[in-house]
Structures are given as structure tokens and as C-alpha cells.
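The complex appears here without one of its protein chains, the remainder shown in place.
So that you can tell them apart, the chains are marked A, B and C in the order they are listed, and the count of residues begins at 1 in each.
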Amino acid sequence: MEPLIFEMSVPGRLGHDLPANDVADYAAQLPPHLLRAELPLPELSELDVMRHFVRLSQLNYSIDSGFYPLGSCTMKYNPKVNEDAAAMPGFAAIHPLQPADQVQGALQVMYSLQEMLRNLTGMDAVTLQPAAGAHGEFTGMALVRAYHRSRNDLARTVVIVPESAHGTNPATCASLGMSVQSLKTDANGGVDMVQLRSLLNDKVAGVMLTLPSTLGLFESNILQIAEMVHAAGALLYCDGANMNALVGEIRPGDLGVDVMHINLHKTFTTPHGGGGPGSGPVACKAILAPFLPAPTVAQDGDRYTLFTPEHSIGKVRGFLGNFGMHIRAYTYMRQQGAKGLKQVSRDAVLNANYIRVKLGNAYTIAYDRPCMHEAVFSLKKMKQETGVKTMDVAKRLMDYGYHAPTVYFPLIVEEALMIEPTETESKETLDGFIAAMQAIAAEARENPELVKGAPHHTKLGRLDEVTAAREPKLRWLPTDPQSGGKFGSGRNPNLTSQLEQLERD
Amino acid sequence: MEPLIFEMSVPGRLGHDLPANDVADYAAQLPPHLLRAELPLPELSELDVMRHFVRLSQLNYSIDSGFYPLGSCTMKYNPKVNEDAAAMPGFAAIHPLQPADQVQGALQVMYSLQEMLRNLTGMDAVTLQPAAGAHGEFTGMALVRAYHRSRNDLARTVVIVPESAHGTNPATCASLGMSVQSLKTDANGGVDMVQLRSLLNDKVAGVMLTLPSTLGLFESNILQIAEMVHAAGALLYCDGANMNALVGEIRPGDLGVDVMHINLHKTFTTPHGGGGPGSGPVACKAILAPFLPAPTVAQDGDRYTLFTPEHSIGKVRGFLGNFGMHIRAYTYMRQQGAKGLKQVSRDAVLNANYIRVKLGNAYTIAYDRPCMHEAVFSLKKMKQETGVKTMDVAKRLMDYGYHAPTVYFPLIVEEALMIEPTETESKETLDGFIAAMQAIAAEARENPELVKGAPHHTKLGRLDEVTAAREPKLRWLPTDPQSGGKFGSGRNPNLTSQLEQLERD
Amino acid sequence: MAYSPHTTAEREAMLKAIGVEQIEELYTAVPGEMMNAQFDFPPALSEPELHRHLRGISSKNADALTHPIFLGAGAYNHFTPSAIRFITQRGEFQTAYTPYQPELSQGTLQSIYEFQTLVCQIAGMDVANASMYDGATSLAEAALMAVNITRRKKVIISDAIHPDSEAVLRTYADGHQIEVIATADPISHAELGAAACVIVQHPDFFGRITDLSDYAAKVHDAGSLLIIAFYPTALGLLKSPGEYGADIAVGEGQSLGVGLQFGGPYVGLLACKTQYVRSIPGRIVGQTKDSKGQRAYVLTLQTREQHIRREKATSNICTNEALIALGATVYTCLMGKQGLRRVAEMSYNHAHYLAERITELQGYKLHFAAPFFNEFVVDTPIAPADLNKRLWEQAGIIGGFDVSAKLGGNAMLLCTTEQNTKEQLDQLVGLLAQFGK
Partner (left out) sequence: MAYSPHTTAEREAMLKAIGVEQIEELYTAVPGEMMNAQFDFPPALSEPELHRHLRGISSKNADALTHPIFLGAGAYNHFTPSAIRFITQRGEFQTAYTPYQPELSQGTLQSIYEFQTLVCQIAGMDVANASMYDGATSLAEAALMAVNITRRKKVIISDAIHPDSEAVLRTYADGHQIEVIATADPISHAELGAAACVIVQHPDFFGRITDLSDYAAKVHDAGSLLIIAFYPTALGLLKSPGEYGADIAVGEGQSLGVGLQFGGPYVGLLACKTQYVRSIPGRIVGQTKDSKGQRAYVLTLQTREQHIRREKATSNICTNEALIALGATVYTCLMGKQGLRRVAEMSYNHAHYLAERITELQGYKLHFAAPFFNEFVVDTPIAPADLNKRLWEQAGIIGGFDVSAKLGGNAMLLCTTEQNTKEQLDQLVGLLAQFGK
């Protein structure tokens, strides 16, 4: 494989070209006790660095290279026009503390984005501050807490969260010092209404629901749930990570949701980047608006200004949020328009149901009814009958050239396999994937060992994750044994594994 | 492998987003006899297109992914700052026919580039019109012809060209209606002075020499040659494709060269792009300046203007030359400065000689003396002793993860292998390559069949080039058998060959 | 309808395969009146229109490429080499998800492992995570780490940490019954013995360099942890948190070639001593081997994280700032040992030249006597807001940050980087002289 960048370092080599000092060398007079002893960074040429990261990139699977049906992640195509927009100097090279007069264009983008999100969610106010989905949850639930406090309703510290929820939901509650009350799913994949009724009381601050749920299902009792929650004096939070199923068609605000976050890095095509940056705006009803974090953008005639809401919970992040993601999402929404977004959600639902039906024979659907943007299967039966587990199918898919779907989530589905095709994938692509999945199901019956030993055709075999966690090796150290092939930088990524075999031979 | 883009087309699919028509639909009134019957282009989504070309790219070897020691090609690192420069809207989005007032910045770049090239070559005038090296040769030799014509010396239609010259040299003479007289190389790899003397007469328009020669050698008799050529009333043309060995150190003008071209896409880091665009400026002495093609850029106070020389040979290309390459070369030269460029040529020479000496035992050096920017080996002896040919070594190098050097050129060296490492490659990279070459030499002795059957570890085996030429299949047709795997767009380029195996199984 | 691959015929074929006639039949769970919501949306723009529209809006902003800038205060106009974008915009990096399937994500995983190492090298620490949202949230999460480790509920902060960091810390602390105490001299504070941690910024918000040599000993003696928030560029020159004995080091990675970007996305850095590794929030990549014995990388210690531990996780963070971390990694590799130091020196030199020249002017003086890095506070004869307005209107210069409210009087925080030229500095001095009269 590719060596670590540190292993390529040569003392004295330079990869930059900086101006000569044009004033006196004041730094030379800094007292030595303030100076660091050494700066142990690597030393490389620009070509060294370029090659290293180009080669590393070639070890990645990505949307731009193939179908990536990761459930709950909305791995849709990220339009390149978004990138051109964000790279414009007037967006990329402005300082967050410049006076408002100098950044009216940027504030206009933020304001318009707030407005469009408000519109799409059917809410009254929006903050763009949160940096990701979980951060949006934190912000949204902080609003809920602030609301109850403002009413002096201090006992409300319990949050009801379905067992099927994403891990960030309970973790968010904990990070706000709130306690989590788990809620069961009924036989149809909906909220257990009986249990919900029994749990709602005057300690409950709110209920966090994911809409559509992490089972990919629309909560058919949603209006009744909202009514019950409100009747109990609590608020309804919506985890809007799955907004791609609703956008342009259904407004969570109309369903009775009081506050929600939206992942711009899912529905609104800001690229996921291998784990961020994201952006998790929060939209809320008017009762929560006074508590929004600082700052939001306000319009004042034809001027835009930054604004701190009256009872703001304070700041949740430095400066103004992940602005670069705001531009991308703004660009996407302006290109789609409301009609385009409606087609987005419809096609997302169409594609997921196509997968659901086409794979319904070979695999077991967790809850057999029309799904929204993703289809969740349970491989419990396959496991019982063949010993092949969800992870085996996931790894075997790699041999067929596909990224795996999400596995073992939601936790309430045994041997869960969660497929979110997204609307940007064509019928031909889905058909190819379906054929591969069916072939694997056949293999599981006929030759289970083949599937259990997968992947067979990737450069890497399965990783030893247990040792990784038990004896964590979390950084390179100069004392590490030098690795990497003896043939220096001749590694052709297309050939790497063979090369290394050669070197071992 | 990746299917052809045409095989992915679906009727009615769109990959673009164009504005609505904002005026009347005049086009609807075009008389039908002027309209085409059908436009048989493919129909694809943006994602289809992106994935297809990302995957295709991953089938390429490139400087950015590995060492590329192709002789006579100067495959050095292409700085990315060049690309940022060329992409600035003030350069990328201006029209070649805008009035000079609106494009002073562009003309300034061209003028400064002319000046820097004039300086580096030791010449008096420069044209940036030619689009590549061969086009520069055409232009330069057209100047020579125009010069003789202007003196009414019409019988001079013979050009003396060394046997070792690049194919473009004789081809250029032919394209100008001049005839080629071949010149031998002497035992030291220099011009055969005796033959040269015998060939020079009043029919000779010029002598085309490559400096350094395609053997990677500096012509030690150059001053004497120039004298002889001039004494015979002919002019000395320099093929400057190998300028990387001289730049910042030696000026061809000082050596007696009258006219030369320079490949900006070699020495001056404009990327080769898989076969262009290039740019082949021509520099000449004052006697040839009046004949330069139209237009060149002139400075008039602090204004820049386009200018047609008095006795111009006319135009060699539409508009103003490959301006995008001019900016890149300008950027590179401004960053290096004259001192930086001198270091470039010295390091290029250093690296080539390091290869020469380190591989001198395992392979036979064609002419055993210090080389300039590249080292040429002859594998004649290896072939005699082991049956392993140059092409076998080249293909075997691929198994080691390297691109092959240039093979079978220059033609005068039997079983030629021409290695140009360039100055941007590090000692570690060269050492890795040297080790691989030595390993192959050992294989050739011990296991020649292994080498002859190479490559073994690339996705593709050797190609059937004979059938390709005998039964040319030069385009896709709708009637072609559909190919491509049945699993649609699940092709992970890292896995392609295995996948296809799977599909075949 | 850009980006939808479906033709009408394909949509119909798929509906048929599903067994419905209309897409609406798939929405039976949705209360009918909730479908087909109406939206008050601006009209859709085609791609060429979008380009024009965005160029128009962006040109209303005054960018730091065309305008000299003296504004810092946590976001710095350092140079971004061209090479970086060629790496970060590669689809393979940009359009990959969090590397949950390591066999297909070694590019992302190895680059994060390298990022973690580089953060440790800069900060002089043992281990680092895969990134946090930004510097402010890194600091807040570090404080929560300290609270968890020490089981104490007080946090002492220097009153010269970035105001945004303090604000975010207070938001994060809320709900955990944590008391945040801001003070000028944290290590002498009476509550030190009850504090989970002491947090200082290095250099501080006003650019001052404090010698932190005796901090660690005092803090540790009190059973507390030392958290140092650092400016990575400054550590090209200055003593690192590790050398000062910090237990946790946090930083805003923006200065590592990320660019200004109107405040984000940036990248939060978080590193600590080995013993605290299991309290770290967020993702961590570790080295391991695959079934064939090859070196490989994988997300590890995941039992700290929300997707495994849910409400018991060390943090709720999930998506972080991977691509920005990648850019910072590339930057740090390009700069390397010598380059980061050069950037630090030039930023320092420019600020000191500027300060020297400004103190020669009538009406201006340095607010603090302490050594400073590339920022310093100047007491100005007129209100900074007015100065900035005039700098902008007369010369298109983006002026300094107004700290009058924090420090009293007229006080402005001025900043330089390697990108300010002597010409710009002299021009600023000339204008200040003129405005000060």
C-alpha cells in the first residue's frame, strides 16, 4: 500500500514557495524561552505530496466513481456547479468579522437560504449556525429546554426517543443534561402509541422523532402524535436527516413539528467529504424563535444584518456557521426550485420502493409496506438458514463493485440492511445493483462460505478491528518500523497489490 | 472494463440545465430542407458522465500518480498554480478579437513571455503562434524558406537532418515542400562532420539539429557546425524540444543557432494532457524576424498591440496561438526566475547522469559519455543474450508500477531505451526505479520468459495492434454488439478486472 | 429537473414493477391533506443563469484577494497553495462518506491518520482525533472531557480566550451544572482546587504571548487539567502546548490553508495525553492489519461514540470536518518543518514592523506591553469603527477588529500575516497618520 507521508520525508526538502522577508527579522529577537524546541513536521516536495494524495484518493470508493447506497446518508450526486459557486473569491475569501456593508452578498445568501428552508419545512424561523446534523439536534433541543425554562417549567428534563433513532439523538439529550426515555416501535414499524401515551407526562420536555423514520417509513399517526405531545405540554422535535423523502412535497411544520434540523450535506447536495464538513440548520416554530443561537441574518429594507434573538441560547459555534455549505445548498435549491425539489423527493421514493419490491423475494423486508426514501431489510432469516450475516453480504457486494448499504442500523431490526438509492441513480444502475444482490442471495444458499469469506477481490481483506481497539495505534511515530515497498515511488495504484506481492516474493 | 458512453445512453435522459427560451421561437420557422434529419448523440445524466470519466481516468497512468520517465517528453511536475492562473476569468473568458484596449493584461502576458523566451534562447524575436513542437518546426523552417526566397536564393530546398532526429523534423520539411538529406551520427554520438561537410552546398536551405541531441548528448562540435553551415549560405535550425537541458545555462543563440522552436509543454510545465494542447513558440535571429507569422505582440510605451511583421509568412493558426499555455508557461517562468531555471537544467542533467551511471552495468549505454537531460541505452546485447527485447523490459516495468521509458527511439540506436527522469524527481524515486530496472535485468538473465510475457499484473495484457491496424474499428456504431458487464454502474475501478471475471464465470 | 436521470417511460416502468399506477399510492401513510404543500419559492434558475446570479451576488462582497486586510481575531488570511484544491476537490475524497467500510475507504482513513499525527506534531501532544466542528467547539468539548475525567464541575478560563470560544463553552456547559469562571489570572484563582480544568489561549485573543511555563505544575498540583487553545501557525515558532505540559490541546485549524470562507467550514483540532484517549469525543482512526497481514487503517475506539454508546457517548458528534482536515493535512505537508516556521516568522515580522511604525504616530499607542505574535491592540485617537469606515472608503482596506467594548476607550486589534506586504503596511500607517490628525 501507499507509505505514510512521514516515511517519505527527507530533511531539507521543501514543498512551498514563500516570499522573502520584506521587513526586519523581528522574530529573531523572540526570547528563546518562548520558542519551541523543534517542529517535527515532515519535509516533502509538492510532487511528493501531490502523488501521495492522488494515490490515496484512488483507494477510496465515492459517489463520483460508483453507486453508494448507504442508508440514512443520502449519497446522491453532488452537482459540480455548487463547487464553482463556493470557490468564487467573493464567497471564499471574505472574513467573518468584516463590517456588514462589505459582505452584503454573503448575508443575502444566508438570508435567502434561511427563507427557503423556512418555506420548505413550514416553520417560522431558521438558524444556519449548526455545523452538522448532531449539532443541529443539540441546538434544537437546547431551544426546547430554553422554552420550558422560560415558562419556568423546570421539571421537564425527559426526552422520549424511539429505540430506532440514530445514536446522535440520545447522545444529544445527554449532552444537554436531559435524560432519555426509550420508545418502542409497533408491529407496523410505527411509534408504539400505547407506550407513548403512557410515557407522556409533565417531566417530558419533548419527543424526538425521525421523519420519515429510520425504518424508511412515514409515521402514519403523526398528526395524532403531535396532538398528544402538545397536549402533554411537550414539544415535538423532528430529526430531519431524512428530509430527502419529504422535500417539496410535505412540510414537517404542517405535521405539528415544533423544531427540526436539516442536513444540508444530505438532502441539499453539499458533498460529504469523507466525514464532513456538514451543515445542520435548525428550523422552528415562532414560540422557539426568540431562543435561537446568535447570530441569524435579518433583512432590513434592502440591507442584510446579523442579529441576536432576544433570549438567545448563546453561541453554538464560532463565527457564522459553515458558510461554504450554505452557498452550495443555496445554489442547489435555486437550481431546483420548489417544483424540482418535489420531483427529487418523488424520485427518491420511487427508487427506494423499486429496490424494496425487486429485492423483496431474495431478502426479507423489515416492515412490508411502501417505504419512503430507503428500504430496510432484515437478514435474520438468511442468517438462520445459511449462516450468512448482513456484514458478509455487505463485504461480498464489494466484490461486485458496489459500496455496501448501511448495516446493523436501525438497531431494532435484526441483521439490518438499509438501502437508500437516492433519486440521482438511474433505473439501469438500480437494476445492476439488484442483480448483484440477487446473485449474492443465491450464493448465500449455494455457497455460503464464499460470501462469508468476502471480500475476495478488494486490495484489502477484512480488517482486524479488535486489535485496533485493544492496542490502539493512533499516530505515526519516528520510532515506528519503516514500511512501504522498496521500489520507492513507483507504486502504480492500479497495480499496488501485485507490486507488493512482487516485493514480498 | 468501462463500457462506452454510447452504451449507457437512455432515450430522453438529460445531462444539462439550460435556460428557457426568452424570445420567440424563430428556429421553428427554419425551412425543413436546411435542418438535419436527426442528431444521433448519446443521452446521459450529469452523474452518468461524471462517473464514466472518473472511472476512465483511473485507467490512466500520469505524472500525478507516478514516475513517468518517457525520454524526449520531459514529464516533469506541472505546478498547480499554473492551472489557477489560466482559470482566472480575465484570462479564460476573453475573446481573441476584442479591441486591444480591453485585453491589455493578456497582451502583456504574451509580450513578457516573448521577451523571456527571447532572453533564454539568446535570440532576437519570438512568435507564440505555433500550437505544438511540430507546428513550431513548420513555422521556423518556413522562416528559413522565406529568408532564402527574399534573397532570391531559390535553389535552396534541401534540408540536412540527422538520422537520429525526431520524426517531425523530416515530416516538417516535406510539409514545406523541401527535401530531406539524411545525416549520419559519428562513433561518439555526434554529427558526422565529414559527411556534413560533403553535404553542404548551395542547394541546402538549412540544417536541423536537435540540441541536446535525441541521444541526450550535447553536440561538442556545435560552434564549428554553425560556422560551416553559415559559410555554406544555409541556416541552422535547432529543435528545442530538449531545452530542459539548457534552460538558464546555455543560450542556443550563442551557439550559432538561427532559429528554433521550444515546447512549452515540456520545459515550461504546461501539462501534456494525454496528447496536447501544447505550444511551440519559435525564436529567431534578427535576419528572420521580418518573416514571422502574424500576429506578434509589440510594446508601444505602456500599451501592447498586435503586430504583423513586414514580410510575414502569413498565419500558421487561427487567432493568437494557444494562449492558455502561454499563461501557464509565463507563470512558471516568473516563479522560477533565471536562477531557478538554471537549477532546473542542472538538476535535470544530474538526474539523467545518475540513471546513466547506476544502470550502466545492467544495461548498455548507447554512447558512453556524460549525458544531458536523458540517458539512452541499447538493449541489443540483452536481446542477443537472452532474447529479451526493449519492449519486453518496458512492459515488465509496468508490473513494477512504473511507466515505461521511450522505446525504439532514436531509430539509430538498436533496441533503444531512452530514459528522461526530469529534475522534479527525487533521489528516492530514482533509486526505486533503478532497483526495479536492475531486478528486471536479473530476470532477463534468469527467467527471460517472465519478462517476455509481461505485463502480468496490469488489467490489460498486450494489445493486438496488428488487427487494430489491419481491420480498423475507429468509432462506435449503434449496430455494434452491446458490451459491458451486466451489473451496470457498479464498476468499482479498483475491482474492475475481478468483477468482469465474476461476470464471465 | 437537473440531475434526475429518469425519463417518463422509466418512471412508468418502475411504478409498474412496484405494482402501483401512481406515485401517490406509495404515500398512503401520509395524511392526504399534508401532501402537495405549496411553497413560496424564488423561480428555478438554469445552470448558466445560476452562474450569472452567483457572480452578481458574490461581487457585492469585498474579498481579501483584492483588498488588503488587517482583520484577524481568530480567522487569518494565510496563503493557500494552489495544489490543495486539486486534492480536496477530487471526487474520490469529496464524495465519499465517513469511512465505515474500511476496505473501500483507505484513502480517507490513511489521510486522517496522517492528520492526527500532524496535529500531534504541531501541538506536541500524544494523540489527536479526526477533527471537531471548529476551534470554539473543540474548546468546549475539551472542557467537558476534563469535567468527565476529573468529575469536577468548575471550569476556569482566561478572560483572554476568544469571545466565541467562551460563548460556545457556556452554551455547552449549560445543562451539566458546570460553572464557568473567567479571570485574568487563572492559575491564581481561588477555585483552582475545585476546577476540572484551566483553559488558556496561546497566543491569547489579543495576540499576546504568555510564558506558560509554571501553569502545568500549578494546575496539576491542584488536581486539575490544563487545556491550551492554540493557533497552529503560531506554533511554527512558539513553544507548543505539549512543551508547556498541557493535558488537552485544542485549536482552530483555519490557519492551515483553509482560507477565510466567511467563517466556515473550518476545522477544530483536539489532542491530548495518551491517558485520556478514551475520553476523546468524535472519531479516531487507528492502524491495524487486514486478513492478509497488510498495514491498514480503520475507525477505532468506537465505543466512545454515539452510534455505539448512544446517551453514554463522550459526545454527540458524528459528521465532523473531514475534507477540511484533509486540506489542512495537505497544507501542513507542503509547508512542512521549514514552511510553517517561515509563515509564523513573516506574520510575526509584519506585525512588529507595523506596531513599531504605528507607535511612532501621534495619538496611537500599543494597549499592552506584553510580547505578541501577529496581532496587537492599538489605542486609537478616534473610534475604530470610524477608522475602519475611512480605511474602506478611501483605500479599500479591510481594517482591524474593534475591541473597544472589551477593553474600554478606543481599541483596535490589528493583524498581519505573511500575505501583507510592506507596501500595504506602509500604506496603512500613512492613512492612520492622516486620520489621527
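Assume contacts are C-beta pairs under 8 Å (C-beta built on N, C-alpha and C of every residue); 3 or more make two chains touch, one makes a residue touch a chain.
Predicted model, so just to flag it, every value in this text is computed and none were measured.
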item	value
Listed residues B:S150, B:N201 or B:T467, member touching the removed chain	B:T467
Among B:Q114, B:T168 or B:N242, residue touching the chain not depicted	B:T168
Hidden partner interface residues of chain C, rising order	47-48, 51, 55, 65-66, 79, 81-82, 86, 89-91, 418-419
Sites on chain A contacted by the missing partner chain, in the whole complex	10-14, 16-20, 45-48, 50, 54, 79-81, 83-84, 492, 494
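Rule of thumb we're sticking to: only the chains that are shown with their structure count from here on.
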item	value
Two chains sharing the most contacts, counting C-beta pairs only	A-C
Between chain A and chain C, centroid-to-centroid distance (C-alpha), Å	19
For chain A, residues that touch 2 or more chains besides their own	13, 46, 50, 54, 58-59, 61, 63-65, 77, 79, 335, 398, 403, 424-426, 458-459
Multi-partner residues of chain C (each touching 2 or more other chains)	1-5, 10, 46-47, 81, 83, 85-86, 91-92, 104
